[in-house]
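Before we start, here is the structure in question, set down as structure tokens.
Heads up, one of the protein chains got dropped from this complex, but the rest are sitting where they should.
Letters A, B and C mark the chains as written, and numbering starts fresh at 1 in each.
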Amino acid sequence: MAAQTIVQTVARTLAEEMARDERVVLLGEDVGKRGGVFLATEGLFDRFGPDRVIDTPLSEAAIIGAAIGMAVHGMRPVAEIQFADYVFPGFDQLVSQAAKLRYRSGGGFSAPMVVRMPAGGGVAGGHHHSQNPESHFVHTPGLQVVYPSTPGDTRGLLRSAVRGDDPVVFMEPKRLYRAVKEELPDDDATIPIGRARLRREGDDVVLISYGASMAETLKAADALAAQGVSADVIDLRSLLPWDQDLVLERVARVGRVVVISEAPRTLSFASEVAATIAEEALDLLEAPPARVTGFDVPYPYAQDRAYLPGPDRILRAVQRVLDY
Amino acid sequence: MAAQTIVQTVARTLAEEMARDERVVLLGEDVGKRGGVFLATEGLFDRFGPDRVIDTPLSEAAIIGAAIGMAVHGMRPVAEIQFADYVFPGFDQLVSQAAKLRYRSGGGFSAPMVVRMPAGGGVAGGHHHSQNPESHFVHTPGLQVVYPSTPGDTRGLLRSAVRGDDPVVFMEPKRLYRAVKEELPDDDATIPIGRARLRREGDDVVLISYGASMAETLKAADALAAQGVSADVIDLRSLLPWDQDLVLERVARVGRVVVISEAPRTLSFASEVAATIAEEALDLLEAPPARVTGFDVPYPYAQDRAYLPGPDRILRAVQRVLDY
Amino acid sequence: MIGNVRRFEPFGQAPIRVIDDDGRWVAPFACDLDEARLRAIYRDMRRARRFDERLSTLQRQGKVSFVASAAGHEATQVGAAHALDAGRDWTFPYYRDLALALALGWPLAEALAQQMASRIDPARGRQMPAHPGSAALRIFTTASAIASHVPPAVGSAMAQKLAGRGDVTLCSFGDGATSEGDWHAALNLAGAQGAPAVFLCQNNGYAISVAFRHQSGSADVATKAHAYGMPGYRVDGMDPLAAYYVTRQAVEHAREGLGPALIEALVYRYGPHSNADDDGRYRPADEVAAWRRRDPIARYRRYLEGRGLWDDAAEAALAAEVKAEIDDAVRANEAAGRAPLGWMFDDVFADLPPHLRRQRDELAAAHELERDGH
Partner (left out) sequence: MIGNVRRFEPFGQAPIRVIDDDGRWVAPFACDLDEARLRAIYRDMRRARRFDERLSTLQRQGKVSFVASAAGHEATQVGAAHALDAGRDWTFPYYRDLALALALGWPLAEALAQQMASRIDPARGRQMPAHPGSAALRIFTTASAIASHVPPAVGSAMAQKLAGRGDVTLCSFGDGATSEGDWHAALNLAGAQGAPAVFLCQNNGYAISVAFRHQSGSADVATKAHAYGMPGYRVDGMDPLAAYYVTRQAVEHAREGLGPALIEALVYRYGPHSNADDDGRYRPADEVAAWRRRDPIARYRRYLEGRGLWDDAAEAALAAEVKAEIDDAVRANEAAGRAPLGWMFDDVFADLPPHLRRQRDELAAAHELERDGH
């Protein structure tokens, strides 16, 4: 199979899941004839028809809410939110309904569904086309949260999300949609939600990131390698549940850690990782766990790139941690 | 002036602000004749009339959105969300409009307004009348977030919130609405948003909390005192901006710290405090910063009290930190 | 069956009635319900009212923490329930729908288990009282957040349309719910999709203290159906047969693929919003008294008596039967005891993830946790 991008992987994986299981349906704004504004559902309307690829009215509450109702009927809806920034009109459906349904009904009802959304900045989109709202989902018990950064992880995790029994918020790194290509084996393997991946092994510092920021993190690791610093790189992939075991194991080995997240710093997922490391591995730390993140401002337009935790800022943090 | 409860303080402070400044108006569900379901606006409809105490339709988006529009006109709206759990249908108005208005207009427009909401559990309310959603606000750049625990702090901070130039989410500890009384001096003093308060001074451990959990935290401090352990107790009061200086100063002095928050642990405000302490004061720590929080489950009904980070759980954490 | 005969026209001015305040049949068609059904409608209203009264007593005794009484809403709830095929169709209720849920077959002991969060509550004590739900009966477990169940109800109807078996979804809510954005998003989606959904608004004139004229831009709820391309019916909600026949028409049309409908039933809540409310602050006592005089139970009993289907003996027998049923339910739930602490961590996800396992252990260390094999 030819190498494919992340966005192609999404479309192809959805097609495979729809072919495999007729309970899988798609719904969202422009997912039909248009194939999605990023083409993440390209070709699926022609192949599966309007009953399984449903163009909805422009309402995120209707999209997520309808997916919940379908899921309760045993279907496997995959909803698309056109940009993660636009999830908020439908956020109450996630918080008050999807996340709590199994719990409040004592297991009588559940909402196995996927809510896909392209996220992240660096696309000249200003503050309504660039945000990384993962903290809001992670802080909502009852939701699983995934944010992969490669075609292979996208495929394996999307399969798990579609086949799983819980509501999953599936964030996609839109800056990387067409930036990374991968040749994928012709298998049906899934990647369990909650398991991180070691992207590099190193001894001097552990870099932890996920989603869109993985590209910057890997660039920083390359630059460090060129300077003779060897970095361990963890791609979390799943944010809830997240792989505390792997993180603590690697941090224990190395003792120095930098956590990178594109979201605004305060209560970014980097805060959770840092707090957990401090709580569980304090004595093994040789330097404070450092956070490199987006700034606590609405995502700006003119300073799009400077907002991002780019390789420069990551390298400065690594330097601080190494010099400590 | 006779001692007054928190909820009485809210009503009285609103009355004073409305008398002082005719731009101050109230709006929300049942804030009029009913005086609010908790009586936090009792008597104000009779005193100020329907133009300044506005019963709105049942829509949190309408309430917050209308407040934004009024604020843009130079008014000083104070919106009530009946329970913090019900902010989510209006959350997009906070995130996409209120928080970003000054920024996106380059300072041309702003939304000086207050969104009040009773929050917290322990009231046999189940998961839609008990939540502590402060993390969602704190993670939204452009909002200020306040969560006092005493009548005096409520008054001083509410004055600041109403008089300030930014949108403020004003959380009120409903479990303590009538549990704490205070005699307040007859002054017009404000408390600046962003400044914490030292409630106790101690040498063995720093307890940091805010809002409803302050009651449990102080009980734990009493129990510790009885055991001969002296606790420093910080009431954060403001969550954004928050008083990193006081926290770091006290933690540096004592070296042991427990952070208490009633919200679900993952990405609770306790995580942010712990991450910041680890980043800024690692070498001064004699034990890992411990978090005592709500559990990562939807707020339960039958186990209402056990969900709370009560004195028992706080004491266990302190013991761990002291024994470290 | 009404079939595709349309007995009732949408958007009429006067509320639709089948029997008048004195229990006289006034509809322009003959009654086609058998005697068992006619009696069952009465029994369901009466039983719900008695249970409701008992819940208030239990609340005052501290055995139930909260009550949102359905008294005054029974005719609509019971009439609508009888128009559904219980167990086949889906129902998305709100917190005031106790009579609806009971009439659909929710066992009274189970209903009480929910109110008491007892160990025999199939919903495992997760919610405060007044939150009906039953997977077996396809009654979507109530959430407190007003109108948040309406979008899922439309998803349910869309699933039913795709399945093509003619099942329908009934979604019930109060007048206040019509102001929420989610309500609109849902009805619009239902209209655009032609989904087989019946929306039932129990308009009791107030959302807690806020009177309908402050609640709504339109003068009534039925009119709002225009915005969604569906018919809107105004019904005398104190007439169980009007509620029944109008709901039946809407259900049958939905089954036939003719799309959704909105029904506005004019009802009144006799008591305060909940035990925590003080309705004297916002509504006049004579308004309450006037509505109470139109009580649907007495009115419908007159209809049955006129047809020789009910009498004092039947009433006494029913009272005794319901009392015994409630007494048994109270005993069973008291005996069962409260939902245990350890259940707190179940059902967040299908499987317990590691972080919740650790948190459960943390709680267990502080308490003796009881668990079951669930």
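One rule holds for everything that comes next: a residue touches a chain if its C-beta (ideal position, glycine included) is under 8 Å from a C-beta of that chain, and two chains touch if they have at least 3 such contacts.
Everything quoted here is computed from the prediction, not taken from an experiment.
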Request  = Identify the visible chains that the left-out chain touches across the whole complex.
outcome  = A, B, C
Task = Using the touch definition up top, pick the residue from B:Val31, B:Ile64 or B:Ile260 that touches the left-out chain.
result = B:Ile64
Remark   = Among B:Thr5, B:Gln244 or B:Gln319, contact with the omitted chain is made only by B:Gln244
Remark   = Residues on chain C facing the left-out chain by the touch rule are 178-185, 187-192, 213-219, 223-224, 226-230
Note = Across the whole complex, the chain not displayed is touched by chain A residues 29-30, 32-35, 37, 55-59, 61-62, 85-86, 88-89, 124-129, 265-266, 295-298, 300-303, 306-307, 312-313, 316
Key: Missing-partner contacts on chain B, residue numbers   = 25, 51, 54, 56-57, 59, 61-62, 64-75, 77, 89, 92-93, 96-97, 100-110, 141-142, 144, 164-166, 194, 241, 244-245
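By our rule, only the chains that are shown with their structure count from here on.
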Remark   = Greatest centre-to-centre gap (Cα means) from chain B is with chain C
Key: For chain A paired with chain C, centre-to-centre distance based on mean C-alpha positions, whole Å   = 40
Task = Let me have the rounded angstrom distance from the C-alpha centre of chain B over to the C-alpha centre of chain C, please.
result = 36
Inquiry  = Counting only Cα atoms for the centres, state how far chain A is from chain B in Å.
reply    = 30
Message = Show the residues in chain B shared as contacts by 2 or more other chains, in ascending order.
response = 85, 88-89, 127-128, 266, 295-298, 300
Inquiry  = Where in chain C do residues touch at least two different other chains?
reply    = 124-127, 131, 143, 145, 148, 181-182, 348, 355
